[in-house]
Each structure stands twice: as C-alpha cells, then as structure tokens.
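Excluded from the complex is one protein chain; the other protein chains are retained at their positions.
Just so it is clear, A, B and C label the chains in written order, and each chain counts residues from 1 on its own.
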Amino acid sequence: MNKVCICGGSGYTGVELLRILSHHPGVVVTGVTSEKSAGKKVSDIFPHLAYYRDLIYEPLDREKLLDKAEIFFLALPHGASQEAVHFFYSKNRKVIDLSADYRLSDPAVYEKWYNLPHAFLSTLKKAVYGLPELYRSRIRKANLIANPGCYPTGAILGLLPALKGKIADVSSVIIDSKSGTSGAGRKADITVAYCEVNEGFKAYAVGTHRHTPEIEQELSLLCGRDINVNFTPHLLPVDRGILTTIYVPLAKKLTGEQIVKAYYQAYKNEPFVRVLDYGKYPNIKNVRGTNFCEIGLKLNEHTQTLIIVTAIDNLVKGASGQAVHNMNIMMGFAETTALDMVALYP
Amino acid sequence: MNKVCICGGSGYTGVELLRILSHHPGVVVTGVTSEKSAGKKVSDIFPHLAYYRDLIYEPLDREKLLDKAEIFFLALPHGASQEAVHFFYSKNRKVIDLSADYRLSDPAVYEKWYNLPHAFLSTLKKAVYGLPELYRSRIRKANLIANPGCYPTGAILGLLPALKGKIADVSSVIIDSKSGTSGAGRKADITVAYCEVNEGFKAYAVGTHRHTPEIEQELSLLCGRDINVNFTPHLLPVDRGILTTIYVPLAKKLTGEQIVKAYYQAYKNEPFVRVLDYGKYPNIKNVRGTNFCEIGLKLNEHTQTLIIVTAIDNLVKGASGQAVHNMNIMMGFAETTALDMVALYP
Amino acid sequence: MNKVCICGGSGYTGVELLRILSHHPGVVVTGVTSEKSAGKKVSDIFPHLAYYRDLIYEPLDREKLLDKAEIFFLALPHGASQEAVHFFYSKNRKVIDLSADYRLSDPAVYEKWYNLPHAFLSTLKKAVYGLPELYRSRIRKANLIANPGCYPTGAILGLLPALKGKIADVSSVIIDSKSGTSGAGRKADITVAYCEVNEGFKAYAVGTHRHTPEIEQELSLLCGRDINVNFTPHLLPVDRGILTTIYVPLAKKLTGEQIVKAYYQAYKNEPFVRVLDYGKYPNIKNVRGTNFCEIGLKLNEHTQTLIIVTAIDNLVKGASGQAVHNMNIMMGFAETTALDMVALYP
Partner (left out) sequence: MNKVCICGGSGYTGVELLRILSHHPGVVVTGVTSEKSAGKKVSDIFPHLAYYRDLIYEPLDREKLLDKAEIFFLALPHGASQEAVHFFYSKNRKVIDLSADYRLSDPAVYEKWYNLPHAFLSTLKKAVYGLPELYRSRIRKANLIANPGCYPTGAILGLLPALKGKIADVSSVIIDSKSGTSGAGRKADITVAYCEVNEGFKAYAVGTHRHTPEIEQELSLLCGRDINVNFTPHLLPVDRGILTTIYVPLAKKLTGEQIVKAYYQAYKNEPFVRVLDYGKYPNIKNVRGTNFCEIGLKLNEHTQTLIIVTAIDNLVKGASGQAVHNMNIMMGFAETTALDMVALYP
C-alpha cells in the first residue's frame, strides 16, 4: 500500500480526493491537512466521510508530513502551493498539484495573470501538465504533475482532435463555458450564497478569467503557433459539472459524420473520453461524480462552423479524478483504478 | 375598460398573461380558453390565480368568443394559431399572437422550418413583428402583432445597437443562449421531468432550433443583407430566464466604453432596456418576473471580439410581458402600464 | 405622501420592503441604512432595484434620520433593534420593528432565549404584536409594532381557529416547519453556501429555536393557559416559503368538512388568508412573492388527529409584507395597498 497525504483537505477538491481514494486498493491516506480545522476529525466536519473515522486534520507542517507519505496531493490556493510543491518535490516525493502554480510554463505569463512572481523556476521546469490524453508518456515518468484547471480540461479535450487533425481554423476560437457552483470552492462568501446563486445564471470574468492563458498555452503548443481565444465562464445553479460549447470555423471540407469519426479515432483508446454519435449532445448530469468527458459534435453547414460540446464533472475529471488518474499512471496502477464510477442519476 | 380574451390560457404564457393583466387598470379579462380544462375554474387549476375567482376555462369557440372582447391574445401552439389569428383579425379585432405563425414574413421559410404551409398569406402580410424597440411606430398602427420568440428577443436586443452603429462585423455571429425550463411550455413530458432537468445542463437543437430563421430575418433586415448565425440553445435548471452570450468581431476601432456609450444612446428612451456599466454583466435573477432586458458588454482586445450578454425573463419580456407592452402601444396606454414590476429577489 | 425610512435595508427583509413599497401610492422611501454599504447606491448593490436609482445607503445616524420620515421600519438584528426602536418611538414616530426585540412581552423570557436583558421595559409594554388577524384593532391605534417572526406567523394562523373554536386539544401541539433559505438572512456563511444547501434537507435547532417562546406566548394567550409546543424547523433548498405541518388531537367530535367550515368562518373577512377546500393542501409556490397564507386541513379519523398545513412566503407574510400590512392599518390605508400581488408561478 502506498501512503498518500493530502495538503488542503477541507475544500471541495480535497474532500473529493478522499471520496475517490476510499475506493483505491493501492493507496492509503495517512495524512490530511487543514489550517482552519486542524485537530478536528474529518468525519466531524464531513459526516459523509465516516469511512475515514480515524483521520484527523492537521496543520501543514511540511517536515512532519514528509515521512508520512510517498505521494502528495496539494489542493491549496494558488500562491500557497508554490513553496509546498517545491519542498515535497525536492525531497523526492511524487507531487500532484491541483493549484494553478505549476501549470503555466512561462513564469512571466504566470506573474501577469496571478499577480505573483514564481519563485521556483527550476522546479517549474520539471512540472508536467497532467492531461493524460495529451501527455500520458511524460506523466508516466514525472514526479511533479501540474493538474489541469477544470475549464481548460473541458476546453482542450473538446478541441484536441480538431486541432491535431487540422479540422478547425484556429483564427477564431470561442469557448463558452458554464460551471456548477462547486467550482468556486468551499467558502463563506455572499457571491456563492444559496439565495444568490439559486434560480440565477450569469457570465463572469468575461475575457479575464485566469484559465484563459492555460487554455491558450496548450492550444498554442498543439498548433505550433500563438492562439488567442475568447473564453467566457458562466455560473450554473447546480453543484457540479461544466458544459463547454466551442465554436470554430471549419478549415477544410468535411461532413459531420467524418468529424465524429475523426474524434472517435483520436479517443478510441482513452478510458475516460466518450465521443457521442453525431447529433447527440452531452449533459453534465450524465457524468456527475465520474471521471468521464463526453463530447458532442455538430457541423453548421450554413456558417461552416464546427460546434463542439463537452461535459465533465469539474470536481472529478476537472480536478480530483484527473489527479488520481495521474497518480495511477505515475505509479503503474491500472488507469481506471478507483475511477470506474457510474454517474449518480438522477 | 377594454375587454380582453386569451386563447390558450392554461400554458405558462397564458397564465403569465393573467398574472400581468391582473394589474392592468385599462383592461378586463372576459374570456380564457383551454380545451383540456374547459369547464373548470382557472383558480382550481392554478390556485395562485385566486384573483380570477369567477373566470372559467372554455373551449375555443371562435364565434362565441368574438363578442366577448376587442383584444385577443393567442397563446396557442404554432400551426393552431394560423386560422384563429386570421379569424379574429378579419373580424376587426386587435390580435396579439404569441405563436410563431406570423413571425416569418417569407412563407417559404416558415414552411421549411415548421413543416407546414402557411394558409393565410394576405393576413401574414399585415402582421407586424412586435419588438417595440425596433418597430414601435408600426405597432402603434397595427391590428395584428406577431409577438417575438423568447430567444430572438434576447438576441436581437443584444445586437441591435451594434448592427445599427456598424460596430460589429456580421460575417460571424455566434449566439449562445441558455433558457429556463418554462421555455419548454407546461407539459407532461419526460424531457422536462424534475429529475431529468435538475442538476443537469445540456445543449439541444444545436444549429436546428426554429428560432434561428426568426433571428436571421430580423438581423438581415437590420443590416440590409443576408445574415446567417450560429445559434445554440441550452436548457437551464431554473424556472425562468434566458441569458444570451453573443460573440461578434469588431468592425471598427473602438474602446469598450465607447461601445457602452453607443448602447446607452440607442436605448436611452426605452423603458424596458437597461444597459449596464462596462464590465458589469446581467443575471437572469435580476430580471425575474419583469419585462426588463439587461445588457452587459465586453470588448476582448486580444481577439477584437465584442461580447454581448443579455438577460430577460422568457415568460415576460420573452413572451407575455412583451405582448402586453405591444397592447399598451396599440391601445394608447402608457407603455409601462402593468409592467412596472420589481424583480422577485431572491 | 408619507415618508418612510428603513433601518437595515441591505438584508433580504429590507430589500423586500423596498420591492413592496415601490408599489405603494401613499408612501415614499426617503432613507435607507446599511453600515456595510453606506455611501453606495441601492441599485449598485441590488441591480433589480433600479427603481430606486437615487437612493443611497447611509449609516444609522438616528438624529439625522429622525427628520427624514414619519414611519420607521427596522430590519436590524435582534439586540441592535432595542435601542433604535426606543429612540424613534420616544420621538413620536410610527415604528414597525421586524426584529424579535419587542415580540416577547415577558422580558425574562426574552433574556432567557436571546441571552440579553431588555433595557427598555416601558417601551416594550407599548409594543403590539403585529399579527393583523389577531390584533387588528390594537394595531390600528398602535405606534409600535413588533412584527411577528416568520415561523410563528405560519404556525399561529394555522392554529387560531382550532384554538378559538376549541376544536383542538392543546395538550399536544406538534409544529413541523420547513423554511426556504432566505429565512437565514443575507450573509456570507458556509451553512448557507449554495453547495451546502442545494440537494440537501435537514432539521436544525430541534426544540431550541428562538421562535418557540413566541409561538407559545401567543397560543397561551389565545387559550388562557400555558401551552408548550414541539417546534422543529427544517431548511428547504428553495429561496422563499415556509410550509408548516401541525398535528393536534381533536377535542370534540367533528367531521373534516365541519372543521374546514369553521376555518372559513374564522377567516372570511381576512384579505390575506385563504382556506382551501377539504383535502386540498397548499404549496409554497402558490404564495411566492405574496402576502397570502394558505391553509389546508385534514382530519385523520383513525387517530382523531387534526392535521393543519399552512404556506406563507417567509419574506412577505412572514416579514416585510406583514410589516406593510401593519403600516396600512396604522395609517388608514386600504389594507391590501401594495400587497395585491399574484404569485410568481412558475
């Protein structure tokens, strides 16, 4: 049994890691941190985690934690993660960082969007962007994973075959995303109060969301040229799920069926991507609680525009599930270990 | 007091007409039809309409209804409305049709999208598209109003100043809309069952929704050239509200503030359009139960794309409220009569 | 036009007062306070209140407010209200207090449940409990109204005819209430965060909720003897509404129809109480946004138990609507002025 420690275990992604890992036969959670809840039992704060009856939150004392585990998941706020990642990584631990701190390879871009310099440039260079569908072979050998953001996961998986296959003209990329409220994290904040979110729907951070450079970085790498996107996030009155609707001009003459075929082909060996039949579209409800990404496709022939719709659970494929997937790859477990959930429907 | 009759008064738009008209000092509802509920009291089917304690649903017997009212609101399914509209119109009644039957001026387009020929072409020619912000002076003199669809209302109001002011390049128009479930109507159908919609979100009718030609007709008229749009509707787990996010390339060099100013200017005399300050975005919750359309604007300078976000209540500005607004204009009432609601928040 | 000032105008009850008063032809809101939002425009914090475009939040400076209005609504937290009420009342203003500070006539009971002594005993004696169905004639002459709590309103209205008519045996009174989340107030608190409330349901403060002594006080006065009740509140994942299910043993042989008749009789002149036909039950959705209380009744003949179900909107009949009703009575306005809403359905 491999020992796992979760730093930042009282937010929604930390709690979701605990849920998923409870079904993993190859690891045991030996430590979990929370500054606010230090000293309290996990199951006192989260009664549904009664499985972890003996696990107690502790403060993030790095030296003390070091001996507790071989694998560290970090679900800390950005900024706070920089040093912690560096510490555990430099002590030869496997590190999977769920924050944004090691996702942007260009420290200038990071500083511009997060208003923070990056203080660990050599460690930053070692980080592998943890999207298995794109970087599986590098993840296998990595010791430091920058786990992708939730929005970028849905956006990149939607565009990947279209870009690789030169199906889309990338001069105009429009990404219209709608996320459940757990994406905002577990916090006491009036903007996520029930009566503010319920029966409401709005766009926010239009053109300024911090996931924009992450999407642009990966699309640019894929295409070998600088790509700018229009990315608009919206807040959905649901707990979980991101639906992303993407619009790109068609780059060459193809039928809708041909495009679907290209997507099937691109993802045929991927355990967590499901390409739907032409004319069928995903629903976040069908992936809830699971690590799946579902993709629906439509070619608008009047406008020669390809419309791609993807659905993920922001806490699973968009965060903790993908993190466990990365761990499985790094550690040589079967990739679907602990991730073979069926969606909770209804 | 002007007498009003509602044909099709047991669906959500019919019921919403009853709610709104209960506050109108210039009209009295003298008849309301429903085939399914004929003979039953309105307040037995809809307890919240206790105000109409003596109103009883009756079958749509045109001859009998004719003498009951001067003004007819028709909230019938498309197709069913064609003949009823023609009948009341030809008998010199004021008719406001909430169906799609008289919205498309080209009968060939109507037939293509609705799989039905139009049997009343001369009446069709008399219909005025009832978007007051666009056709106020014609509405004033009209006897037949084709009340706009819910999605087209939010889309056209969002684009109007950008097209009139030649701010947008209309070669690419992307309209990504999200509607509350009441938009699907009041019906026993598994696709709108609570457990199917709740905690879900999906796109539907991608590129094939029947509101597409209606949007294209009005945008083409505005621009004096044929315009094709990408229109994608989505189903929101809320009762009411449509948020529409529109993406158009910028046609000339402008700042975001200049664009907002142009929008303010365009709508400064409109009682039901609120242009928000630059960088602020609407929320469907803020217009719930009201006839307002709120508009937020953002210029993405990297991509030179204008992003327009509009919010309406699909049952009010998107249907029954706009219908009453049209009646107010036709009949010479103050335009805001019965429409000066404050949104129900929270 | 009578001038009205609202102290504590940025919580849900304050905002609801603004919504309701926007339709009142006899009053004008001349001042509204908020410590946190002082200096900001009401419509900047609450875009749906664009009607109040020129109203600006100010701090609660009593001396300065005094000259602004004849009528003061106080929507402050309990404790904070004690002195403010006393001040405005002693300066001969009409005061309607929405807090709990002047509801309990026995200061010892107040101190026990609120952990606070009451410092204004002579003013406390002048307060009239503002349930119009019970104290209309006293309200008419009052200058200080203690506006009832939301739960007590639903509970007392449900029991009133049964107690007055000696239909119920009050030795066992069980009140099982379910409230929408706005009842918890507008606050940044993890317990009312969207993801904590949504798809959840729980009981809270079982047997210890502060509305218990308020219910017991009024029932005891009605019956002329001390009454203890079992009161259990629950938190509903909806914005608004309280449904209360009450169980009392039958005190004498009656049929269900006879009981309904007694309720009809008791409330026949009440503009805001609707007794439903026997076997019909209210739904909070049917009273949403309105000042109505709907009551359904059932006699379980096997157990000889009377089951009473009441529905109100906690922010209207349970708070701000009832406050305006009280003002209407005090000021001689027609009772339904500004309160003749039709519920927002769906």
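FYI, contacts are C-beta pairs under 8 Å (C-beta built on N, C-alpha and C of every residue); 3 or more make two chains touch, one makes a residue touch a chain.
Here the structure is a predicted model, which is why all the values come from computation and not from measurement.
Trainee: In the whole complex, not just what's shown, which of C:V42, C:C195 or C:L219 touches the removed chain?
Mentor: Among C:V42, C:C195 or C:L219, only C:C195 touches the chain that is not shown.
Trainee: Of the residues listed, B:S182, B:T212 or B:N228, which one is in contact with the missing chain?
Mentor: That would be B:S182, which touches the missing chain.
Trainee: Determine which one of C:P107, C:G165, C:P237 or C:P271 touches the chain that has been left out.
Mentor: Hidden-chain contact among the options goes to C:P237.
Trainee: Since one chain has been left out of the picture, which residues of chain A touch it in the full complex?
Mentor: Counting over the whole complex, chain A touches the hidden chain at residues 12, 15, 18-19, 22-23, 46-51, 182, 186, 199, 239-240, 274, 276, 282-283, 285-290, 292, 294, 340, 342-346.
Trainee: Suppose we count only contacts with the excluded chain; which residues of chain C make the list?
Mentor: Missing-chain contacts on chain C: residues 172, 174, 176, 178, 195-196, 198-204, 206-207, 228-230, 232, 234, 236-241, 243, 245, 247, 249, 281-285, 288, 296, 298, 300, 302-303, 305, 307, 309, 311, 346.
Trainee: Residue by residue, what part of chain B touches the chain that was omitted?
Mentor: Residue positions of chain B that touch the missing chain: 12, 181-182, 186-190, 192-199, 237-239.
Operating definition for what follows: only the chains that are shown with their structure count from here on.
Trainee: Note whether the interface between chain A and chain B is symmetric in residue numbering, meaning over half of all numbers used appear on both sides, and answer same or different.
Mentor: Counting which numbers both chains contribute, over half are shared, so the two copies meet through the same residues.
Trainee: Using CA atoms only, can you tell me which chain is the most central one in this structure?
Mentor: That would be B.
Trainee: Measuring from the mean C-alpha position of chain A to the mean C-alpha position of chain C, what distance in angstrom results?
Mentor: Inter-chain centre distance comes to 46 Å.
Trainee: Cα centroid separation between chain A and chain B, in whole Å?
Mentor: About 39 Å, centre to centre.
Trainee: Going by the contact rule already set, what residues in chain C reach two or more other chains?
Mentor: Residues 12, 182, 186, 199, 239 of chain C touch two or more partner chains.
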